[in-house]
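For reference, the structure is listed below as structure tokens.
Take a look at chain A:
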Amino acid sequence: MMALYALVLLPLVGAAAAWLAGRASPRAPWPVAVATLVLLAALLAYITWAVPAGGGPWLAHASAPWIPALGITLRCDMDGLGLVLLWLTVVLSFPCVLLASRDITDTPGTFHALLLATIAGVDGVFIATDLFLFFFFWELMLVPLYVLITVWGHEDRTRAAFKFFLFTQGSGLLMLLSILGLAFVHQQQTGILTFDYFALATTHLSPVLAMGLMLGFFVAFAVKLPVVPLHVWLPDTHTQAPTAGSVLLAGVLLKTGGYGLIRFVVLLFPDAAIRFAPVALALGALGILYGAWLSLVQDDIKRLIAYSSVSHLGFVLLGVFSASPLGVAGAVVQMVAHGLSTGALFVIAGALQDRLHTRDLRRMGGLWPALPHLSATGLVFAIASLGLPGLGNFVGEFLVLLATWRISPPIAILGAAGLVLSALYALTMVGRAFLGPPPGDGWPALPDFGARHMAVLGAAMALLLALGLYPQPVLDLSLPAPLLHSALPHAALTGGPRP
Partner candidate 1 sequence: MTATLIAALPDVPAPVLVLAAGILVLLLAIACRRPGRESGTVAGAIIAAATLGLAFAGLWSPAPPHAADMARLFAADAWFAYGAGLILLSSGGILAMSWRQMAGERADEAHLLLLLGTLGAVVVAGSANAIAFFVGLETLSLSLLGLIAYRPRLPDAVEAAMKYLVLAGTSSAILLFGLALAYAETGDLRFTVPLAANPAEPALAMAATLLVLTGLFFKLSAAPFHLWLADVLDGAPTPVAAFIAVVSKIALFVALARYFAMTDLTGTAWPAQDLAIVAVLSMVGGNLLAFGQTKLKRLLAGSSIAHIGYLLVALLSAGPLGAGSAAFYLAAYAAATLGAFAALGAAPDQPDLAAWRGMFHRRPAVALALSIMLASLAGIPPAVGFFAKAYIVAAGMSAHRMLLLAALIVSSIIGLCYYLNVARVMMTPAPDTAAPAGAAASGTTVLLTALALATVLLGLFPGPLVQRTTALFRSAGPGGATLAASHDILYASTPPPRQRLLR
Partner candidate 2 sequence: MTAAPAQALLLASMLFALGLLGVLVRRNLLFMLMSIEIMLNAAALAFVAAGMRWHAADGQVMFLMILALAAAEAAVGLAILLRLHAAGRPTLDADTGNRLKG
């Protein structure tokens, strides 16, 4: 199905169009970007609709030769997990474009082009099943985002963008080593040099080797997710990125880490992953607590949200390494919910900065009367972020903790303790920004959220609510494809021996 390629090509074409439009008029790129996104959504809807009923876990395929001499192909396959994350990408790109990027005045054509190019790269990551192709997209999606941050970011953008790029690229090189190592071991065993995901999954690996290769993947994804000792790029980057960049980073880019952990670390190296699980679980719990703890003491609102991301994504790590479908489903729901809630929080933080010209919570307070709509949405998403049952985040966290409890109650208890801390920082943020008395002699008249913002954020809220109350469609999609009925003939995640 060529439509899969179109998922990557369409945003690229849109990017080119937006850039060209930007040369014509500074007002032109925005509608072009919106139109591209609408088309992309329509395309994805078509792909979703065109999935043959009962056609197995892999919903769509595409393949074409790329570098035949090295066995590299343009192979793309989409399963439910990919589909969910693709939808998340498309859905979250709407707030980026509709809310954040319209007010860009500095070469808007380039801005929108880069935004769309990032989306193209992310789309590619979610569908590529040739490991080299995956790596290509993995590295590709960083570049436009780097430029976005460097040019349109806030005061300390250079350093932040540097850190972001170096961390992700550096860890990506480790993943490259692992990809190549796996391919060569496979070549030794079969005589065929290939980077095909399904072929490589059948490689027999000694325990030591499997662990080494898995760690290469793990580090790359752990940086992206992020996992705690490797998270240091994230607060800076999220803080300094322009609003659209922050939304895209938190909402979508981090999810590529979780996706990679599920798709590659756990499924390609099930045994090694199980042996590694204690460490990963400990790291996950550490991330939950450490992120929440540091989130609490931040004065910069975007930094606070960034650390809260670290905390939330610790749950994803727990879920992925809990070695059960329950945990993986929880991790996916958590990723989607975190994308929606944190993305919205970044929109709100960006709007605050636009209005107040500061992100410092010490200089905020008492904004509710001045900006009732903005404050109310801020409160709502903060509550979602602290994991209130009935909203999507809770479903994810609960499933993850349930899966974790089965293998390690102490880790699950630590994770549950993270819920207390998340309440602490979320409510502290709300309290410091919106409640209390205003500083000095009150706020001047500030423009509140208009219908556009309320509609988009309301839609995000509705999705979170739907995810919280009826997550079954996402659970059904995210779960079976890669884990139970995958094309791989091994008992993934069950710890069973490989055939």
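The candidates were selected such that all candidates are chains of the complex that A comes from, given by their letters.
Everything below uses one rule, namely that contacts are C-beta pairs under 8 Å (C-beta built on N, C-alpha and C of every residue); 3 or more make two chains touch, one makes a residue touch a chain; residues count from 1.
These figures come from a predicted structure and were not determined experimentally.
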Touching chain A here (same complex, options 1 or 2) is candidate 1
Seen from chain A, its contact residues with candidate 1 in the complex are 65-70, 132, 135-136, 139-140, 142-143, 146-147, 150-151, 158, 161-162, 165-166, 169-170, 173-174, 176-177, 180-181, 183-185, 188, 206, 209
